[in-house]
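Excluded from the complex is one protein chain; the other protein chains are retained at their positions.
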Amino acid sequence: MKKTVTIIVAAVFLLTTMVFAPMAMAKPFPRSWLWNSTALQMMDTSKFAKKGPYVVGFSNASISNSWRVFFERQVRYGYELNKDQIKRYYVTDANDKPDKQIADVEDLLAKGVDVLILSAATMAALDPVARRTMRRGIPVICVDRRVTSDESFVSFITSSNVAQGRAQMLWLAEMLGGRGNIVMLGGIAGSGPAEERRSGGEEILSAFPNVKVLDFQYANWSPAEGKRIMKALIQTHGRKINGIWGDGLQTSGAMEAMKEAGMKVPITGDHLNAFLVRAQDWGFPAMSIDFPVSMGTDSVEIALKVLRGEPVPHIYEVPRTVVCTQDTENIKTDMPWSRMAHKDWPDEAWNNTLPKNLLPY
Amino acid sequence: MQVAVSKRLQRSPQHIRSLFERFGIYIFLAILIVTASLVSPNFLKPQNLKDILNQSAALGMVAIGQTFVILIGGGGLDLSVASVMSTVAVIMAHNTEGQNSLFIPVMGVCLLFGIIVGFINGTLITKRKVQPFMATLGMMIIVQGIRFLYTKGMPKGEFPPIQRYLATGDIGSVPTSIISLAVMVIIALFVLRKTTFGRKVYAIGGNVNTARLCGYNIDFTIISVYMISGFMASIAGLYLAGWIGISDNWVGKGYELDSIAAVVMGGTTFEGGRGGVLGTIVGVLIVMMLYNIVLLLGMPVQMQFVVKGVVIILATSFYASFRRTQT
Partner (left out) sequence: MRIGLLKRHSAVFIVYVILAILILTTGLLSDVFLTFRNLENLLRQVAPLGFVSVGQTFAILTAGIDLSIGSVVSMTSVLTTGMIEGQQQLVLPVLVLVFGLAILIGFINGTIISKTGVHPLIVTLGMMSVVQGGILLYTKAPTGSVPISYDFVAWGNVWKIPFPILLFASVATIAIIFLRLTVFGRYVYATGGNEEVARLSGIKTGRVKTIVYMICSFTAALTGIMLASRMGMGDPLVGERYMLDSIIPVLIGGTRLTGGVGGVAGTIGGIFIFIILSNALNLLDVTAYWQWIVEGLVVIVSVSLYFRQKR
């Protein structure tokens, strides 16, 4: 009797693993590859092949805002998932100072890492040190922000900022039926991602001659600035404003200013929980596209592939989700808005793939 | 050109000069308001003026504290205010979770926190002879570290509705935040002008040695002044956080330099002993109006930077030159 039970249990277990294992293995396919105009540039990594277990070093730019906090946890999650192959895992934090990060990388090399995962504080500053790391035979994996030259890294795990700006603007323009006045709220003047998203947005505008930009202002990715600036713009343009293009934290502040003025217009943002929840609660037509924190975990997976000598794409676009309260012709929501907006999460939480014990709250 | 103006004034009667010295900042404010309303028809809209006032509240409160600190002289200034503002904001959101009933007790904790930071600042400056710039800069960095350790970089919670009302609501058509600011200005004016404590502040700022000879307790006064600054910073932090409504790690960012600029534009000098709260409030209004008008005009960000810089320099040098001729 005991024996049969054991056999049945074992059989069931075997069956479930056979059925579910491939499902667990199947990673979400990076959708953005589909529209890549050229063949993926695969990197031959055989020269980096090594026997494990490995020492992995992660040089982080900073954990001074909530996106970066989640992102750092995701990298750690990547390490915990692969503990069997990684014997040591080192993290450094540059406090947003490129100078310090150059030193950080040197420190990690001094500790004898087999692979360097690098989230660069600025793309130019870290380029020389990344290039020299590669020359020493240690593969560099860039994540979130890259370094300038192509030969300074093996693989770059990211989501396109330009694509983000385009998607947000396309949805907004289509929501307005190709006619109307909008204001644009950007990030920090002079920072790379802010300019890329802006240029993406403006590219789309060229196809919509009747969508007029009333004003473009930088809101420093700060909800306070977003609210202050939007208040002034409401005074200048009033009910002429038909839509708001924004690429980050500032839009949650801007939305509040609009609500206080009793105006409800389409607005774009990213997967900051405060933005998602408020748009839903206050009934703003909204669209959100994320710059996924999960790329942190992907970077560890890619790093291990490189160390095993498997080919990896030079540029690895992580899959991203789009949600909108209302579909337009070309931008459709991937899931209902309510599934992305979590009322029980803190305001500054980001959509993530972390297990409970790694969540920062 | 400034020199030419002051030369001419040197020959003019004494009282005109002192009039300028005294009211230079008000004249400048008037010029700014007239210019603003000429270049942008939207500037004088009641709602816009209300927005400016509402946004001035938090900066005004920090600047009141900053005025005390700068008045005391000896290079006094408080760079830790912005850090304190952000920290009390996350403490509030974290602990109340948006419940009105917890607002008062948690507010007590927040105010205490500000006072303690001020106490440490003041003690370092008086007992250990650390220069105010260094002491408050060090505290700024430490408090920032404490805040991130506390939140793990991820602020949570919500602000209680009562706090949001205090920061964004109206009584009649007057914003509540402005009423609060007015009350604080009156208290500060009273303290500085009518109490012995205020006299001590001016005396120490004017000349430490004379004040010491008068038997004033210098260290105690200086420590108190920094405690006032910490206290005002935490109130301002709560108002600002209530106005934004999102608990963010960097709520008060930039307020340390903005508040110092406002105080100095308002006529309080780093040498200490001269100036006061009313000038500071005018300085605050100038700063906030400036931030507003560049947006109303839809200026690109580059021009905003240039205009802000030029106006700060102009406003301060506008009457500094009159003041100089007097000494």
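The first chain written gets the first letter, and so on, giving A and B; residue counts start at 1 in each chain.
To be clear about the criterion, contacts are C-beta pairs under 8 Å (C-beta built on N, C-alpha and C of every residue); 3 or more make two chains touch, one makes a residue touch a chain.
Since this is a predicted model, take the numbers as computed values, not measurements.
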Which of B:218, B:261, B:281 or B:296 sits in contact with the chain that's absent?
B:261
Touching residue (missing chain; options B:135, B:211 or B:225):
B:135
For the chain left out of this view, which of A:122, A:280, A:321 or A:353 touches it?
A:122
If the hidden chain were put back, which residues of chain B would touch it?
2-3, 74-75, 124, 128-131, 133-135, 137-142, 144-146, 148-149, 153, 257, 260-261, 264-265, 269-270, 301-313, 316-317, 320-321, 323-324
Can you list where chain A touches the absent chain?
62-63, 90, 92-93, 95-100, 102-104, 106-107, 109-111, 122-125, 127-128, 148, 188-192, 195
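Throughout what follows, only the chains that are shown with their structure count from here on.
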Just the number, please: Cα centre separation of chain A and chain B in whole Å.
38
In the complex of these two chains, what residues of chain B are touching chain A?
40, 42, 45, 47-48, 51, 55, 148, 152-158, 168, 240, 243-251, 253, 291-292, 295-296, 298, 300-302
Show which residues of chain A lie in contact with chain B when the two form their complex.
63-66, 68-70, 189, 214-218, 222-224, 227-229, 231-233, 235-236, 249, 252-253, 256, 260, 274, 346-349, 360-361
